[in-house]
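With one protein chain held back, the other chains of the complex are shown just where they sit.
Up next is chain A:
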Amino acid sequence: MLPLKEKDRPIVRALLDAGCCARCILRFCCVSLQSAYRQNYEDLTCELQSFADTRETSISGDSAEKEQQDVPPCKKIRLDIEKGGDEDGKDVKESAEKTESNICVVCLGVLQHFCDKDFAKKIAETVMAEKYEFHSLVLSVSLPAQLSVREHSAWLLVKKEMREKTMCLGKDDVIQVKEAYKWILHSLVSQELGVPALAKSLFEVSVGFKHPETDGDCHFLAATCSGCFKPAKNKQSVFTRMAVVKALEKITEESFRRKFSCPPKRPTTLCALQEIQCLHVPVFVAGRYNKFSRTLPQTPWVIDGERRMESSVEELITAPLLSAFQAEGFNFSSSGREDVDVRTLGNGRPFAVELLNPHKAQFSTEEVHQLQETINKSSSKIRVRDLQIVTREAVGHMKEGEEEKTKSYCALIWTQRPIEENDIEFLNDIKDLNIAQKTPLRVLHRRPLAVRQRVIHTMSAQYRDSHHFCLQLRTQAGTYIKEFVHGDFGRTRPNLCDLMKTETDILELDVESVDVDWPPVIPEPESQKGRSSLPEHQHKDTPPSQEDIQCHPLGSLF
């Protein structure tokens, strides 16, 4: 039994004549009973046809009664569109459509053929083939833009009927195609895949439709509302859904009727499935990394297509993650970064990896810890700690750190003039030294020319020999340490040469700490305690020893 009233009858008749399908007719009658749409399409069409054919009887107002009295035999409406053409001479005469197709003039067949069990099965098969792990899904549908135009045209038709019968229903009361579509398809897809179809989920299945035959339907809008259609670089067509909807809001009824037929012309082809795409929301994995090598860049070093240095911190960390999460791509970010020839010691530098479209997203704490071990075993050049899954919002803490928090360093200094222990003591007493750094020459080709005011909070010097000492510094974020030491042609002032009154140069640099307290520390599980995965010297927070000065290869990397 259809929840239709007497007042709906003229609308139903007008839309049937126009070539509208049963479900679209229900939509224009503002039927919000979901089960009505889920009914079998053929049955629905028959019932609707009967409702339309029923002659009005006088006062009773009960549609059920009317049907019993006046219902003519249900005409066999040909729904077999693929075959097209006449089949049975008798039916041809009876059916108003004759050789015209039965494809709905508004939904172009989306609500006729793409919301049955078979289609749900097809969606389910496509999703299963991509091997995702998911516990629920969101079904999203994208329809060709011209459906809005055709909808508008049918609406004007309905409005005309209502005006004549002095009814008033708003366009907003009409059920949207997408809504009705989801009412039907959600439960079908849910059944096939065994998970609920929700309004929000981590996993999205997008079903896209196309109908090239009627793409031209939108074009007249460009002439009447040119302001809405601005060509954008990324979009293939300037007729985006948003732009079309906007234009339809602006255009007057007269203008519309002049340019577009009301009711819309009947299509000869059915809407086609463009694609079924699966997308899982990204997973964020954060941690802190140490870099023990002086020949490892943070990101891949490629010039003119040629790789200049083997591997990178980024690749060493993300490779096992990409594999475990079965992700299609990643974005790596960290709280600042260090040069190739600089080590990162102490607690390490916070980083976060955004794993794109992960096919597997559920990992227990133990499993994540295992991943950390895998990364650490893969190379002695880096070490990762506190690896954990975090939210997108949490990643903001890390970038905060880049600009606001302090960093601590240890630098091996060479002096031109010979020095004695008490020559460097004064450095320990310097607090909050303000320096002005012009953009260093070594990055000037890719950074704007500017002067940066920075603060060196504290320093501590350890004598090595008459031409060397170790300098520990705690500085404001964004301070160029190397340039502070050698002066960069006098473009950092004051610099260490000024303070020491001799030429100074930097031989080695280590990052001792990045003072950001994110991500949260993940304590080692019981089984790991007491086991150090690194050789002793790499844990040291004290400056490099005498041996390091002689052995370290001072290459042109500095």
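Quick note on the criterion: a residue touches a chain if its C-beta (ideal position, glycine included) is under 8 Å from a C-beta of that chain, and two chains touch if they have at least 3 such contacts; residues count from 1.
By definition in this document, contacts and distances are computed from a predicted model.
Only one chain is not pictured, and the protein name UniProt records for it, out of "Signal peptidase complex subunit 3", "Geranylgeranyl transferase type-2 subunit beta", "Protein Abitram" or "DNA repair endonuclease XPF", is "Protein Abitram". Of the candidate positions A:Gln416, A:Gln453 or A:Ser466, contact with the hidden chain is made by A:Gln416. Although one chain is not drawn, its touching partners on chain A can still be listed: residues 414, 416, 438, 441-449, 467, 486-490, 505, 507, 554, 556-558.
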